[in-house]
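These notes concern the structure reproduced below.
Up next is chain A:
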Amino acid sequence: MTSLLALPYWQETAIKLGLALAVIPATSLILVYLFLFKMMAFMQSRLGPNDTGPYGSLQLIAEAIKFLQKEDIHPAQADRRVFRMAPVVVLASTFLLYVVLPAGPDAVVQNLDTGVFYAMAVSSLSVLGILMAGWASANKYALLGGLRAAGQLIAYELPLILAVMGVVVQAETLNLQGIVEAQATGEIFGFGAIGNPFILTQFLAFLIFMIAAQAELTQTPFDMPVAETELVGGFHVEYTGFRFLLFFMAEFGTAFAFSALAAVMFLGGWWIPGFDVHDNVLNILGPGVMLAKILLIAFFIFWIRFTYPRLREDQLQKFAWKVLIPLALANIVLTGIFKVVF
Partner candidate 1 sequence: MDEEQSSEEASAPDEKRENLLAELSENLGEMLIDSYLRPHEDLWLRVRIENWQDAVKIAKAAGFTYFGFLSAIDWDIAPDGRYENTEFDGGLVEEDDDPVELDTSTGYAGGDSRFQLLAQLNSLDRQMGLILKADLEDNLVVDTIRDVFPGADWHEREAHEMFGIVFQGHPTLHPLYLPTEFEGHPLRKDFPLLARQVKPWPGVVDIEEIPEHLEAQLEAEVMAAFEAEGGEV
Partner candidate 2 sequence: MPQLPGLIKGLGVTARTAGRTLFPKRGWKTFIPAPQKGAVTVQYPHEKEAPPDRARGVIALHEENCTACMLCSRQCPDWCIYIEGHKVKAPPRRAGGKPRTVNMLDRFDIDYALCMYCGICVEVCPFDALFWTPEYEYSEPRIADLLHDKDRLGEWMETVPDFLDYEAGSEEKVRKVPR
């Protein structure tokens, strides 16, 4: 693999780390501004924030500053250490996800051979944080929210992984770069100009992945752990100030990361048709392509979020275990058969 710049290991690591640290707040900034503020507002015949900065684009920064100024409050009965740790755990899971997300042939923090496996593993860490938050808040709503989150995230982890298995089987690798490569070099019935984005062959897996991701991200219609109108915010009901900000950032950072995963696994990732997969130019153009694809997927995630009502916990579990998992299993079997036949 050719490198963009020949740098010592520690310098490269420092740059990557710095980038990752900057990227996560930036991603939530983009998502929140574009979708939560503006798109939702337009869908509801309003303007959204439009006073802070051009077209209100600095609104979130203003709000972040406001959050940072707030007093750090613990509920009297809270388990303080766990209470403080919870948002950090959730955010850490988000950070860890970004480690394997590729934005170009070399533009990746760490190109792990088991990238998919790793991503799935660390994404479920957030359950721990949410459960900690729910438990430590000493609040019944938070507790209910935390337990719901645990039940839900565990139920949807399975279809998520099973959906990804189809892709892995087809790409014959667990490495995310390898999956991009497989899509770039693949061809559909001899036609290879646009490669073989797996959304075409793995459409069912894509759907299951998106639904499961929606649940994993606790977005409507699967937002029972937060459920403003029932649990008044669920697990983060007692959080204010910068701890709430951490949860908030983690929520949108994870949404971004999952959109990126979907883009890598189903939409061909950073590859642009007509370029060689190892072309150095893609290190520059790749992030842009990725961003466009991520925003496209995030658009669907948020569009659904703003339109649908939420399901009930038992209906959600039923849906996961009785519909999604069998479908995902069937998809793996079909993929396997096709893999052997062709």
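The candidates were selected such that all candidates are chains of the complex that A comes from, given by their letters.
As a working rule, contacts are C-beta pairs under 8 Å (C-beta built on N, C-alpha and C of every residue); 3 or more make two chains touch, one makes a residue touch a chain; residues count from 1.
Given the structure is predicted, the values throughout are model-derived calculations rather than measurements.
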Query - In-complex contact of chain A, chosen from 1 or 2 - result: 2
Query - Residue ranges of chain A in contact with candidate 2 within the complex - result: 39, 41-47, 50, 303-304, 306-308
